[in-house]
Each structure stands twice: as structure tokens, then as C-alpha cells.
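Let me begin by handing over the structure; questions about it come next.
All protein chains but one are shown at their positions in the complex.
The block that comes next holds chain A.
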Amino acid sequence: MNKSTIALIVLVIGLILLPFIQDSRSILILMTQIFILGVFAMSYNLLLGYTGIISFGHAMFFGIGAYSIGLIMRYYEPTYLYFLFAVVTTLILTAIVSYLVGLLTLRLHSHFFAMFTFAIAGLFLVAAEKWRSLTLGNDGITFKIPDFFKDRVIFYLLSLGLLVLAYLFFRRFTQSPFGKVLQAIRENEKRVESLGYRVFHYKIIANVISGMIAGLAGIFYAVSLRFVNTSVFSTEITLDALMMTIIGGVGTLFGPILGSAIVQFAQYSLMDLAKVHWIFERWVILFGIIYIVVVMFFPSGIVGTVKTWFTRRNKQILGKKKPEGKKSMESSKADAMKNILKGEVDG
């Protein structure tokens, strides 16, 4: 077992104990949100960081999950059976939608793909707004949930469990033969084709897996609020995932989780500071600035940058015994990402 695995296990144990050590309700809720949006950002990172697909419509899967649970709990009954039914519904719906969206758009040039996903997510938003009889539009609906999930500590632990499972899944997945092909697609799609892989299939499968996991995050999000409105389909949700992924470290496993923590901790503390000065109310502006600074000076995000530092240090210590280990690889993924974001990859 290597050091980083041990560090992660210690971290998880610490997080499990946290609710029993301190009893601030708001911290517990904040941590729960970090876990949930961390899962959402990880699902986004599978597309952006590991496959090189830029989507501006990821919120649609999040929203499908949130509305599935919300509507089923409200219009049927808040029982475990219906809860399970909502989870299954979400998985099926997100799978179908992500498959169809992928089928329609993944053959397009990446810019057009980004635009189409943006438009389709917009359609979901409009639909949720217009179908007022069901959704009450932007006012949203409140709903009841099975008692078990109402306990903040239990729900905190469940969210942590989801995060850990998602992390373990992605860790395995990105190191699998399939995951390696995805990374190759990010690097050089044409060459993957000429090696005999059906690139389109890989992109669709990545899109479906990413969409389904985003849907699960959406369920947890809605359950944590016991409320859902049209904002779950909004572009801000997608941008949150994008920002968390890039700040934390695109194409790294832990980056999106760290990004989620940073973005939400910052939002949380800035809310308090808003009393001090109005500028802190405009956290979007501040985040815009942080975001630009990160992209300019730490293009590989926090995790990527730290990894590069460690590699350099290890190299000096080892006297260049092992040239360019696996660690610096992660950071150069970010170079590729920068290119993708600049739209130079398909050229």
C-alpha cells in the first residue's frame, strides 16, 4: 500500500468520525454538500479530464436525478420502495438521455458538442419551468423522504459512502483497459481509430457512465434539501462542476473532490463576509478571478501542481533514478486539457 492510499484511508476515517466529534449542524450540511457535488464533479471529470469531451450540459443529468426523487416522493409516497424506484428511474433515464445525446452529438466537432449539450440542458430547464402543474416551476416543490434519510448524521455518512464508492469506481475504471483507451482518445483521437478502436463507442459509453453518476449525485442533492426547483438544470450547476474540476485538478482522481471542498468552503465563508463588505456577496466575480488565476498559473489544478512538485523533489532526491514517473503524467494531462479548452485538439 502506498503513502497516498494510507493518507486517503486516514482521511476517510477522520470524516466518518467527524459528526461524532463536533456538532455544528451547518458544518455537517456543508460537508454533505461537498461530498455530493464532489461526486458530480468527478463524473464531469470523466468526460473533461479523461476523455477530452467538453460538455456544457452536465446539469441535465443532475437535474433528472433531482426531479426523479422529488416528483416520486411527492406524488407517490415517501417510502423506501419508492425511494429505490426513484434511484432506478434516475439510472434508466440518465442512461437513455446520455445515450441519445451522445448518439446525436458526439460525432460533432468538440465545439459543436459543447454547444449542443448546452442547448439540450436548456430544453430540460424550459420543460421544468413550463410544466408548472407538476413542478411548480421555479418555485419548486418540497417533498418528504423516508425517516432514515432525515437524520443528518446518517445522511452525511451515506453521502460520504457515495463519494468513496465513486472514488473507488473511478480509480479502477481509469486504470482499466477501457479507461486507458479513453485517455488515448483525449490525446489523439485519430490515432486511436487507426489502432482499431471504435472511438465513437468509447465516447458514448463514457458519456453514459458519467451521466448516470451525475444523476445519482442529483438524487442526493435533492434529498439533502428535501426540495427541488428548476435551478438543478441551470448552467450554474454545470459551471460549478467545471470550476471544481479545473481548480482541483483536471484529469486527476482527487482533484474534483478537493475542488468541490474549496469552492463550497469559499462560498460558505464568503456568505459571512458579505456583512462586512458588499463585494463578498458577489462571490461569482471572486470565483471568476480565482478561476482565471488558476487556469493561468496552475493549469494542472491544485492536485496536478502538487504532484509535479513532488515528482521534481523526488527526482532530485533520487538523482534522476527514475525519469519522468507516473506523477508528472497527471500534470501534463492538464496541458492537453488547456489545448482542448482552446479547441486545438480536433484540428
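The rule we apply is simple: a contact is a pair of C-beta atoms (placed from the backbone, for glycine too) under 8 Å apart; a residue touches a chain by one contact, two chains touch by 3 or more; residues count from 1.
FYI, contacts and distances are computed from a predicted model.
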Item to check | Record-based protein name (UniProt) of the chain missing from this complex, from "acetyl-CoA carboxytransferase", "Cytochrome-c oxidase", "Pyruvate dehydrogenase E1 component beta subunit" or "ABC transporter ATP-binding protein" | outcome: "ABC transporter ATP-binding protein"
Checklist outcome for this item: Of A:K130, A:K144, A:K190 or A:R313, the residue touching the omitted chain is A:K190
Item to check | Full-complex contact with the absent chain, from A:L158, A:V181 or A:M212 | outcome: A:V181
Next on the checklist: On chain A, where is the contact patch with the chain that was removed from view?
Outcome noted: 172-173, 175-181, 183-184, 187-188, 190-199, 201, 205, 322-326, 328-329, 332-333, 335-336
